[in-house]
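Missing here is one protein chain; the remaining ones are kept as they sit in the complex.
Labels A and B are assigned to the chains in the order they are written; within every chain, residues are numbered from 1.
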Amino acid sequence: MKGKWIGQPIKRNEDPRLLTGQALYVDDVDMPGMLHAAFLRSDYAHARIRSIDVSAARARPGVVAVYTAEDMADFWRPGPLIVPPPRNVEGIVFHARTQIPMVKDKARHIGDPIAVVIAESRYIAEDALEDIVVDYEPLEPVVDMERALEPDAPLVHDDLDSNLAAHVVQEKGNYEAARAKADVVIKRRILVDRGAAAALENRGVVAHWEPKSQQLTVWDTTQAPIPIRNGIAAMLGLSEHQVRVIAPFIGGGFGPKIMMSQPEEVLVPWAAMKLNRPIKWIEDRRENFIGTTQERAQIHDVEMALTRDGRVLGVRDVFLHDTGAYDPYGLTVPLNTQSHGLGAYDIPNYYTEFKVVFTNKMIVTPVRGAGRPQGIFVIERMMDLAAKELGMDRAEIRKRNLIPPDAFPYRQEIIDQAFIELVYDSGNYLPVLEKAMAMIGYDRFIEEEQPRLRAEGRHVGLGLVTFVETTGVGPYEGARVSVESSGKVSVVTGVGTQGQGHFTSFAQIVADQLGVDVRDVRVVTGDTAQFHWGTGTFASRGAVVAGNAVKAAAAGVRAKILKLASKVLETPEEELELVDGQVRVADIPERSISLGELAVMANPLRGAVEPGTKPGLEATDYFGPQYGATASGAVAMIVEVDPETMMVEIKRFVIAHDCGTVLNPMIVEGQIHGGVSMGIGNSFYERLVYDDNGQLLNASLMDYLLPRSTDMPRRIEIAHLETPSPLNPIGSKGVGEAGAIPVPSAFAQAVEDALADYGVEILETPLSPNRLFELLSARG
Amino acid sequence: MHTPTPGLPEFDYVKLTSLAAASQFLAEHAGEARPFMGGTDVFVRMRDGFWKEKYIVDVKGLDGMDEITFDPATGLTIGASVNMNRVIASPEVNQHYPVLAEAAHTVASYQLRTRATIVGNVCNASPAGDTIGACLVLNGTLRVHGVDGVREEPLSTFFVGPGQTVLKPGDIATAVSFPLPPEGYAARYIKLGRNAIGDLAIVGVAALGYPDSSAPSGYRFRLALASVAPVPLVPTQAEAILAEKPITEATIAEAARAAMDACTPIDDVRGSARYRKLMVRNLTRKAVTEVWERIKG
Partner (left out) sequence: MALHRITLTVNGETELVDVPSNMTLLRMLREKLVLTGTKNGCSAGECGACTVIMNGEPVNSCMVLAVECDGAEITTVEGLAHDGQLDPVQEAIVEQGGVQCGFCTPGILISSRALLNRNPNPGDYEIRDALVGNLCRCTGYLRIIDAVKEAAQRRSVVAS
């Protein structure tokens, strides 16, 4: 679906405020009499709390209150299970242990909150943290996933028999039967380690209780304002209408800001009501490393059964998933891994089993990619190993196994994170792969360039992978579109926005429907006082789910406009057109009326409104997809490795991508660029290093490396292919995580290829110069 | 246990009008006062709770510390307040001591280098200090203003332990100076981090070589290594090999191995001790080879 505005690289409506320092972020909220909160967090990964003495902290001048779990009395309760386990998976085991607001009995990870100080300034609050005396009884921590499941392992949750949080088995076809028929079976252990989301803006909350109006206002760095509003209301015993959550400009989300009812989000509003004063809490960078959720650690034992000519008959993947100390986000991440374990390939038999493990580490919830990069890493690495084993070209083995275009909708016969059967709605994978190969010059590189460079002693390698991205899952989003008497249009929706350009792409959708300039459409997101139905921005669903809700609401307004204009202009609706903010008779453009005038007529101050007519040029509508839309792509990259140091340089990076209808290519490419940079981080720079005591050794931006300007390739070459999704009127699929998903697998393949003469096999991500060196040393 | 916080702890900022007064103040408040220049290390360590001084004494710009001067007869002096970006941009540095600019350029970021200084880097005595190796191979000397007056401290004997130097309470380093470099010399600083630019050094290798007919090989090399020992390390055995034996690929490799053997690195998030040792070998070989290519007749 293209239009005058949809599909165009429109400059973003939101940018002027961002450029001049005028955009409001949570830390910019200031109120008279505002207090400041600081949290005391556990220094131990696993320790019983014998006692907490806060008396000295309370006595410090400027300290208004100090609270521990005990002070919360009945308000202390574990947070909600945000995502329950699917009920339609047979034999599923799931032990819900949701995040607690403050430690009562024992600390279960470094950074677990133990007390909160509220003071006249942040600096006093921080100083008072030093006054608190905690008597810890250190316990043996559980850090390693496999160790955690040993019978004599210490328990993260004493009331459970083991550290098993969940166990899920799903099967498509019959792997064992397929294996029996296979010519070749390949077995490997593949590891993915932890990384951080590391949004540039740390988390933050400001809460303000107005006793006279009995209203609580909360500014929150959240990706999901409406669920947070509901959670806060429930916890504090308020009506949902008494709580207004505002997610203003958010400095990047990437997953953890979808987590709701985190300790700080609960405690700051609670304390604000208790003390009758506005309170601000802004996370510092170290807290962001030890107190904000993380992702990715899994251990896969995987088997692939193939015929001699490279047809994959089946895959068996048994993996452990580290959920950290609690599992409030249910099984979203490991289910996503299962859903992506077959990648873009038509593989008839799939046995997939995972165990989720509690450990004394920070809680795991989705981070951009959310389990998908792990699934793609495993299947793509296995494809490479199979190609080697069979002496086949890596592109050829992929081509032989891609899902053919006539097989859509393609059923995977397993339950996915949306609790329904995973079905790839549409796609055309071969042209995507071929496009990437053509862009990188695959044949020429393999046949000419690489041999020539190798002869010069250079270690250059190519990576070529395909991927899918399940996106745009339900349940639903909603939007309200109104034409104001000025003729300008306002759009409100419940999703929050963290830089994805919703202010612009939603405006483009509305501009096309109503024939107005995109700059005359004002979009409001993330304010529960403006719209209060919806879930949030996650799982690459904003443009798909909220975008289609916006379109439906705009279509409703369009219908109202036409109906009213038809009467006013005494012309049948079919003969009217909406152009330049006017409704006009198609053949007689001078017979027209502006949308503003119509808006006034639709909302008269006197007279009668016809029965059955709702006032105003306004409509509210919702969209919920039947199931998610699956995007696809292929990445090709060329790297060079310095054999002296094992430093890797990305020489070229190509991505061919199909996310259905592209609303705004500039925004889509921006999403891909950002995802790729995180993928590069997940490939070579970003690994959270926990020691045997569960201490995080690199809890700063000095020690935990994010990719910098000098780590990016010179260009990211992008090709868009468009197979519109049949599941939504716009035909869009999500793109928010696309870049992050394929990069580690492409990077590993390229590095392995570059180091071909060392015979090294890469079965893990992220790598580092040091880790590559170790892998080479192990080969001898 | 300390709690790292984004706010700086309480202290009093002290700015005095002369070096003498500053030295006096620092000596009188030994143990509770610390001089600072750009603060790039001081503020981080105070935030992390490692340093809890009561007084922070700003010694920037006192008594002509803000100059770079080059004298063709005696050499280069860089005042303690001169930031690294000025060193990188200095024509005198680039003409006569380019390795100083090369090393400074590997430090952090441009905006941090607006505040970071060579003298500060030296006085913090971090084993990972990127400019220290260059200062060592250039035979740098620190000018120190103490309560008893001004003295010179050669860098070769300056470092005592990680973060520890021979400086005493009341001492303020006012400049680092370098003699004229040897005729026909060349030098390099090679830094290895986990990324292209911006990381702290996994290892850093500074190498300087020059023709010297008094050496059996006809050349002398000075080497200094970062991040591989508790103090910036000079691998004297490696230097001796390069002075004694005819410079060949094999001699350079032998010296590189000697440099590796001199190291006592640790494991940390940047790299293992083993990786560090081998990188010292590889990068010493590379640095010496490159210098050799430029100085051989």
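What we mean here is this: a contact is a pair of C-beta atoms (placed from the backbone, for glycine too) under 8 Å apart; a residue touches a chain by one contact, two chains touch by 3 or more.
Every value quoted in this text rests on a predicted model; they were computed, and no experiment measured them.
Within the set A:Asp112, A:Glu265, A:Asp284 or A:Glu469, the residue that contacts the chain not displayed is A:Asp284. For the chain missing from the display, the contacting residue among A:Leu200, A:Ala407, A:Val568 or A:Ala586 is A:Leu200, taking the whole complex into account. Although one chain is not displayed, subunit B still touches it through residues 6-13, 15, 38-40, 43-44, 47, 56, 58, 60, 85, 108-112, 114-115, 197-198. The set of subunit A residues touching the chain not shown comprises 9, 11-12, 14-16, 18-23, 25, 27-28, 30, 123, 198-202, 249-254, 282, 284-285, 498-501, 666-667, 669-670, 673-678, 700-702, 706-710, 712, 714-716, 739.
By our rule, only the chains that are shown with their structure count from here on.
Distance from the subunit A centre to the subunit B centre is 44 Å, each centre being the mean of its Cα atoms. Of all residues in subunit B, those touching subunit A in their complex are 1-7, 9-10, 192, 194-200, 202, 268-272, 274-275, 278-279, 282-283, 286. Contacts from subunit A toward subunit B in the complex involve residues 38, 40, 43, 122-123, 126-127, 129-130, 284-286, 644-645, 647, 649, 685, 689, 697-698, 702-703, 705, 707-708, 710-711, 768-770, 773-774, 777.
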